[in-house]
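Note that one protein chain is taken out, while the other chains of the complex remain in position.
Chain nomenclature is as follows: A, B and C, assigned in order of appearance, with residue numbering initiated at 1 for each chain independently.
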Amino acid sequence: MIRVGVNGYGTIGKRVADAVDSQPDMELVGVAKTQPNFEAHTAVERGYDMYAAIPDRAPLFAEAGVEIAGVVDELVADADIIVDCTPSGIGAENKSLYESHDTPAIFQGGEDADVAEVSFNARANFDECVGADYARVVSCNTTGLSRVIAPLEEAYGVEKVRATLVRRGGDPAQNSRGPINDILPNPIEIPSHHGPDVQTIFPNLDIDTLGLKVPATLMHVHSLNVTLESDVTAAHVRQLLEDEGRVYVIPEGLGIDGAGKLKDFALDAGRPRGDLWENCVWGESIAVEGRDMYLFQAIHQESDVIPENVDAVRAMMDAADKAESMARTDEHVGIGI
Amino acid sequence: MIRVGVNGYGTIGKRVADAVDSQPDMELVGVAKTQPNFEAHTAVERGYDMYAAIPDRAPLFAEAGVEIAGVVDELVADADIIVDCTPSGIGAENKSLYESHDTPAIFQGGEDADVAEVSFNARANFDECVGADYARVVSCNTTGLSRVIAPLEEAYGVEKVRATLVRRGGDPAQNSRGPINDILPNPIEIPSHHGPDVQTIFPNLDIDTLGLKVPATLMHVHSLNVTLESDVTAAHVRQLLEDEGRVYVIPEGLGIDGAGKLKDFALDAGRPRGDLWENCVWGESIAVEGRDMYLFQAIHQESDVIPENVDAVRAMMDAADKAESMARTDEHVGIGI
Amino acid sequence: MIRVGVNGYGTIGKRVADAVDSQPDMELVGVAKTQPNFEAHTAVERGYDMYAAIPDRAPLFAEAGVEIAGVVDELVADADIIVDCTPSGIGAENKSLYESHDTPAIFQGGEDADVAEVSFNARANFDECVGADYARVVSCNTTGLSRVIAPLEEAYGVEKVRATLVRRGGDPAQNSRGPINDILPNPIEIPSHHGPDVQTIFPNLDIDTLGLKVPATLMHVHSLNVTLESDVTAAHVRQLLEDEGRVYVIPEGLGIDGAGKLKDFALDAGRPRGDLWENCVWGESIAVEGRDMYLFQAIHQESDVIPENVDAVRAMMDAADKAESMARTDEHVGIGI
Partner (left out) sequence: MIRVGVNGYGTIGKRVADAVDSQPDMELVGVAKTQPNFEAHTAVERGYDMYAAIPDRAPLFAEAGVEIAGVVDELVADADIIVDCTPSGIGAENKSLYESHDTPAIFQGGEDADVAEVSFNARANFDECVGADYARVVSCNTTGLSRVIAPLEEAYGVEKVRATLVRRGGDPAQNSRGPINDILPNPIEIPSHHGPDVQTIFPNLDIDTLGLKVPATLMHVHSLNVTLESDVTAAHVRQLLEDEGRVYVIPEGLGIDGAGKLKDFALDAGRPRGDLWENCVWGESIAVEGRDMYLFQAIHQESDVIPENVDAVRAMMDAADKAESMARTDEHVGIGI
């Protein structure tokens, strides 16, 4: 049993906690939070031990009727590994805490790449993470790109990737974020920082990315172009992607024309929180012109990195090999729609 | 066992089907649909018998790999009662179908009041529906208003209701509806048609409603003013509403400041589809100035009418009295957060 | 000639500057800004003298090719009166600067009422401001409410006002503000702070306000209820409002059903920046039920306070009486659609 602690229990942290909790070879030691808001109450109802991330605020939890098991220091001491799911930048600040307890830790994509010795995507570079003390699960967008680039690279060779990332302005509950009515080049500079982030996974990849931000909350949508090294057909690419466990190729005829319907589909299917852990690639969009492959994919920013965190735990603890870990994760998280 | 058929399997219909399916005293005979889209596939996975709502289109289902049990005529013939969940106006067109089979039917709030002999809200007028052949479950907004007016009327007497309904422009998957960036008086005329709709439940109520439409999809929000007939305190009103099973008074301190966080809360709590069947009243908003009571409530348009449909089935079939029916519905739907 | 300086040249400041510049009895001494962004360039093109609001940043203007006439201190020293249009809270910080130069100053509605000895709305309390050293032009919402309450109070007497303010989340260019997809009670507490703000203009008014925030940028919309002290007809109220210079009663038949069309109308009419300085009341919405008067009005947050600032200048300088000032302002700003 790998004893896992989760530090930071927000959008990503609560999902990681659930995913860990569902794995037969893992035990969730507890979760650390800064405030006793509604998410704290749900954690308690799920039977998760709660730790105060900021010791001074521990009394607030009691006042709010949320019993705590201790403070974050104790959680870090007690766990075999910590998944840090705090906001961008806080993870790096927390690193000394993990180091002081010799507890390995996983960081999220909001941190700079140099927070850890290795950046991680299960499909693309599981083995590089084996035995690492610190790893960073790459961002939702990089995860989404890595999952399609890896099989394309293996099957056909990739000459160049050009991707326009049309990103959601904020998550559904982040009501102070905009824009309300704008389309923002973000960053304005081209290429964006997303390309170099993908290169932390594929160091030799030729990739240019362009980022935009729009007034939507449900999912990111990628407009992807990959110039391949061999001649292929769209049908062949489609089959290749359909064979990937963490890619869902949306069939024609279902009437799924956007993120709203995708989420409805996930909710109807009983997915917890309506999560879509897989890349959602529109089957009709897969096209090949010469050696240029194109597709549209929707990426559920709140959940696509969750299975990756579970696999990173096993890689770092050297608890299973890639195939075994990914299969186990998929089974117990519930991947496959 | 009451054998229930659901005609129209969209936003409301799929939820009614699930709710019926969960009741120990009901059996879901099947659901009728016009197209084999993603919702049809989920229905099949849930084990619901599928009927073609438009016989000519039956072959489309087979082509899409959705086996059908028959056409809607057979469903209506076979069921003890039909819940019609087709789009506004189609329900009225379907009435002759139900009449031709002598099958009682429940219509939704998109139909005119005169489609049925009685309009229904479980909390307010369950008994008027007992034994009826045709009833109409009032709209999401009217249901939301009725659930707070009924206890206020009983406890204090209501002199006058003034309500501004800030309505979502469309449901999350309805991506062709607007507005994108506007606040629309809708209808422009005051008072709006919502007041008279509430009067189908409370015939003698003095109520003026004002409707608006805004670019949001998650929930409606009501700004409610009720001039009471007695002097009361906000605390007393709050207690009264907390005692209502289908009203959730949002506690201070949870950090729930809008519909986004409410939905996250429901999803975290494991609610199917993140549904909020209850009126969600902000506790901090309940205020009394003189005899004027005010509050804000969020109404989940996609789900608040679901328990009402279940109760309407029992009322019409005379299968349980009000208290018994509502308790049973609440238990098996999962109301109470 | 009244020599006016504008400190803070953003959404409000640039409009105040233009309005002052257009008045025959006023001279715009100059405007002070913190950064040489696009608005600074337009100011220069309009021939406005630019002052650096933060002396240390003066070199940035030169680098950006924006010549400056001096620093804000000089502007304050040189002007007969300053209109402070800096962001909420900064105005109060600037007061000592104005005091040190014995320069009277006008603050905006983002400041607390106690920043000045008097709060101002031309229609409602012009005379109270005559000769004042410091005055605060009330916020866009309070201005909008005051303009309809004043005539209603004079003509019929007002027993009570209940207003739901459905506010835009941010101005069109404020792309970091949300919400993206939510309807937020804001503040959640009822009554909101807007009522007491209206009472700075009408001290004895009985008013309860409720605030909401939605994902729209163009205008606020008010759902207004006024219980009058006399029996009136909707037609009479409508005539009353049509007689108000700063109220535009939208005629039926123009097809103007929201803020988007209102702005298009203003732009088509050649209004600078598409500004709508007047309250825009939907004629069809004016209704009377018993002694309850209702209406919907759209308030252009970016511009409705502009004529008020011009009148406040004259009141404080004792340069014209109310009728004369308002008429002059209206003529030279271009009010009346």
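For the reader, a short list of remarks on this structure follows.
Here is the rule we go by: a contact is a pair of C-beta atoms (placed from the backbone, for glycine too) under 8 Å apart; a residue touches a chain by one contact, two chains touch by 3 or more.
Keep in mind that what you see is a predicted model, and the values were worked out from it rather than measured.
In the full complex, the chain left out of view touches A, B, C. In the complete complex, the hidden chain is touched by one of C:Val4, C:Val158 or C:Ile180, namely C:Ile180.
From the set A:Asp18, A:Asp49, A:Glu153 or A:Asp182, the residue in touch with the chain omitted from the display is A:Asp182, counting the whole complex. When the missing chain is restored to the complex, the residue among B:Asn125, B:Thr143, B:Asn181 or B:Ser285 that touches it is B:Asn181.
Within the full complex, the residue among A:Val76, A:Val158, A:Ala173 or A:Ala216 touching the omitted chain is A:Ala216.
Looking at chain B, the residues touching the absent chain are 168-170, 172, 174-182, 184, 215-217.
Residue-level contact of chain A with the missing chain is found at 160, 162, 164, 166, 168, 179, 181-186, 188-191, 208, 210, 212, 214-221, 223, 225, 257-260, 282, 284-287, 289, 292, 294-296, 298.
Within chain C, the residues in touch with the undisplayed chain are 14, 35-39, 41-42, 45, 64, 172-175, 180-181, 217-218, 253-258, 260-261, 263-265, 267-270, 272-274.
Just so it is clear, only the chains that are shown with their structure count from here on.
Residues touching across the chain B-chain C interface largely coincide between the two copies, over half of the numbers being common to both. At the far end from chain C, in terms of centres built from Cα atoms, lies A.
With centres set at the average Cα position, the gap from chain A to chain B is 36 Å.
Centroids built from CA atoms put chain C at 46 Å from chain A. Averaged Cα coordinates give chain B a centre that lies 42 Å from the centre of chain C. Counting partners per residue, chain A has 172, 174-175, 180-181, 217 as the residues that reach two or more other chains.
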